[in-house]
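The complex is shown incomplete by one protein chain, all other protein chains being positioned as in the whole.
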Amino acid sequence: MKRRQFLQLAGAAAGTLALSGCSAAGWGFRGDGGKTVDLTYALWDANQQIGLTKSVAEFMKRNPNIRVTIQQVPYGNYQQKITEQYISGNAPDVFWVNTPWLADWGRGGVLTDVAPKVKQAGIDMSRYYPALVDLHTDGDHLWGLPKDWDTICFFYNATHLAKCGYAKPPTDLEWNPTDGGSFLHFLKRITLDKNGRSALDAGFDPGNIAMYATAATNSYQDSFGNYMAMNGGSMLPKPYATSSTMNSPQNREMFSFITDMLSAAHVIVPAAQTGPNGDSTNVETLFASGQMALWMTGDWNTLTVSQLSGFKIGVMPMPSGPKGRISVFNGLIDAIVSNTPHPKEAWQLVQWLGGPESQRIMAEGGYVWSAIKELDPLFLAYWKKKGLDMSWFLDAAHGKTVNFPVATGMQEALTNVTTTLGPAFLGQEPVASSLAAASEIFDYRISYASKK
Amino acid sequence: MTGVAQDLPVKARPAPAKKAKNHVPAAERKRHLAAYGLLAPSLFGVLVFLLIPVIFVFVLSFMKWNMLNAPAFVGFSNYIDAFRYEGAWHALVVTFWYFLLNIPAQTVLALGMAMLMNRKGRFTAVIRVLCVLPYLAMPVAMGVVWQWIFAPQTGVVNTLLHLIGITGPNWLNSPEWAMPVVAFANIWQYVGYNMLFFLAGLAAIPPTVYEASAIDGATAWKRFWHITLPLLRPSMLFVVVTGAIGSFQVFDTVYVMTNGGPGNATTVMNMLIYNNGFVGFRFGTASALSVILFLVILVVTLVQFRYFQKRAVYEMV
Partner (left out) sequence: MTFNAGLRKTLYVIVLLLIAAVFLTPYIFSIFAAFKPLAEIQADRAWQPPSHFTWDNFVTIFTQYHFLNYLGNTAAVTIILTIGQVLFSLLAAYAFARIQFPGREAIFWGYLAMLMVPNVVTMIPLYMMMSAAGLTNTYWALFLPYVFGTPYTVFLMRQYLQTIPGEIIEAARLDGLGETGILRRVVLPLARPVILTATIIAVIFGWNNFLWPLIATDSNDLQVLSVGIANFNSNFAQQWNLVLAGSLVALIPMVILFAIFQKHIVNSVNLSGASR
């Protein structure tokens, strides 16, 4: 009897639990009606969400008939999730789009072309960085309004650099694939072993390194993509290409520079330690724990860096290569899904988000560099007050840049390239054959959508 | 056995199973209808959610579709692409490697534990239950615990190794160690459950068999090898076959612990299918990979049945 009573109780508890957690929407009842329009806005960055919540609150004040809910989708499966939602017809109305999947969504019909809307609303697109507008244009189509940009620089451990004799960071270093240039010399000077000897020293002990100069990770945007452009190489001949220019002598030179020259000099963290596949969490940990002096990365890590303690941090520019100093340039857009039930209201939201008032809120709060050129000083000012001078990132944006490559299948293509280049980074395979194999699979991916 | 039936007088042989087609008594017909009625729901489920999808997958494997654009017929190119670009061969090798790391060790351990704990007593009973506890854990959740236990700097394993002076490798980031660690996690989860099958098998062996051999003076090892093991064949078959089918379909643990990495060192077939289908939205290629996996499992299962001989199969059915 006791057991039966217990079972009945357990059954009741389970039932109550089930009912309490259930939602009517779960059964397919999508409630509807009323004068307010409900929009969902999806993004992945929890920090930017704070600023955007403020911006969206202001938008809702000015448009009382529109209610916006912000949804955070983890970056790891963002593209996949939103695509799935689009297929089942319940994608968010407005969402962020990053360049690796821009072409897939644009050419796949997931996004609304806002070019005619921009024309009708008379928006002056010259307020944005021209490179950003180019990045998101596909012939006559424009896939959304630019919201921000990023470039690549080094965050450096100022305490350590001072110890090595650099009160101020060098800003005119040069590298080349033949002998490494003044850049390699500098890296050697700041790589120290456990006895305090630098890599320039004859008694340097490469088996016992206390502080590496930097890392050259197997990742395009914040690592080899920059060196690639500086050496005159490229991934694609033009956006939306279906075959790459990856397997070129310039790129071979550049990869050898990283996998052979820099690792032979022991100035970079071995790939086995960073992980051969470009995952940035390891490099971040190495910088944070004081084992690496320079962290080559984009300004999306500003908040993380500002929260580190234990040493002073500064920003210095990348070295210039044979073709000068070139940074990979990328930015996001706010886009409208093509099957939204509320196209008019969604466009109102996107106009707001792409406009100076919203972007002012984001720049002032130090969340991102605004896509609108004239608002950049606000971002700079915010971080200067926090003791971090971000000018070199701005300098890179005003200098020579190369847009993040755009092609269908790019997200997976880049992942596959990274996987294929892994052994080269680990020193297990020669660069030439790895690059050839990487190029083959890269070509397969970017041409898949268009081949019959 | 075969000679007996012939000795029976014709009258005593069982009545032929077939009746005249139209002569089905009403009571029997009612029973047939009742049977079909009882069968209907599960048959519906099997048809709609198993059989039709299988047929669908075969058809889809010859097409190219990403659910955004219209589907197109592409013949065998998905199968070719699967091996040429998608790494199907590598995935099969990795899956087979996982199977080899997992099943033999797990079977031996399960058997060993069953032999060890095949006795009465409260203490033994409690330990037995503790061994089955891992079976209840969400593979997803445990995968995370293992990730943390095997973490390079802060993990338990490397901390312990450090105490005896060894620097442990970056387990889950190293192409050599990632798979063994995943296999270990899986063994931990299921060895207790498999032990139960062997315990049941051991319980079915009549003690008289052992008494006879003891009289003959057989040693413990001889007893085990010549009596216990052969009599355990049905349990062995069950454990190995279901274990093999399960290991060729592993996904949860890999997804959470390594997501197929580092590189593609742990990209098992199921992971490849998932990546092609639900990340790359290449449903045609993913279907082709599914068909390939299905055929592999079929072959492996048939080989195992052949190895364990038909006798054990009929004992199961």
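First chain written, first letter: the chains are A and B, and each begins at residue 1.
Throughout what follows, a residue touches a chain if its C-beta (ideal position, glycine included) is under 8 Å from a C-beta of that chain, and two chains touch if they have at least 3 such contacts.
Every value quoted in this text rests on a predicted model; they were computed, and no experiment measured them.
Chemist: If the hidden chain were put back, which of B:Phe62, B:Tyr85, B:Tyr210 or B:Phe278 would touch it?
Modeler: Once the missing chain is taken into account, the touching residue is B:Phe278.
Chemist: Which is it among B:Val93, B:Ile166, B:Ala200 or B:Ala214 that touches the chain not included here?
Modeler: Residue touching the absent chain, from the options given: B:Ala200.
Chemist: For the chain that's not shown, point to the residue among B:Val144, B:Ile166, B:Ala214 or B:Leu229 touching it.
Modeler: Touches the omitted chain: B:Val144.
Chemist: Among B:Val93, B:Leu116, B:Leu229 or B:Val303, which one is in touch with the chain left out?
Modeler: Residue touching the absent chain, from the options given: B:Leu116.
Chemist: Given the full complex, what residues of chain B touch the hidden partner chain?
Modeler: Within chain B, the residues touching the omitted chain are 30-32, 34-36, 38-39, 41-46, 48-54, 56-57, 60, 67, 113, 116-117, 123-124, 127, 129-142, 144-146, 148-149, 151, 154-156, 159, 188, 192, 196-197, 199-201, 203-204, 234-235, 237-239, 245, 248-249, 251-252, 255-256, 270, 273-274, 277-278, 283, 286-287, 290-291, 293-294, 297-298, 301, 315-317.
Chemist: Tell me, which residues in chain A touch the chain that this view leaves out?
Modeler: 3, 6, 10, 14-15, 17-23, 25-28, 46, 71, 74-77, 81, 84-85, 87-90, 281
By definition in this document, only the chains that are shown with their structure count from here on.
Chemist: Which residues of chain A touch chain B once you look at their complex with the stated criterion?
Modeler: Against chain B, the touching part of chain A is residues 77, 80, 83-84, 86-87, 108-110, 272-273, 275-277, 409, 412, 419, 422, 440-441, 444, 448-449, 452.
Chemist: Help me check something: in the complex, which residues belonging to chain B touch chain A?
Modeler: Touching chain A: residues 66-69, 72, 74, 81, 85, 170, 173-174, 261-264, 278-282 of chain B.
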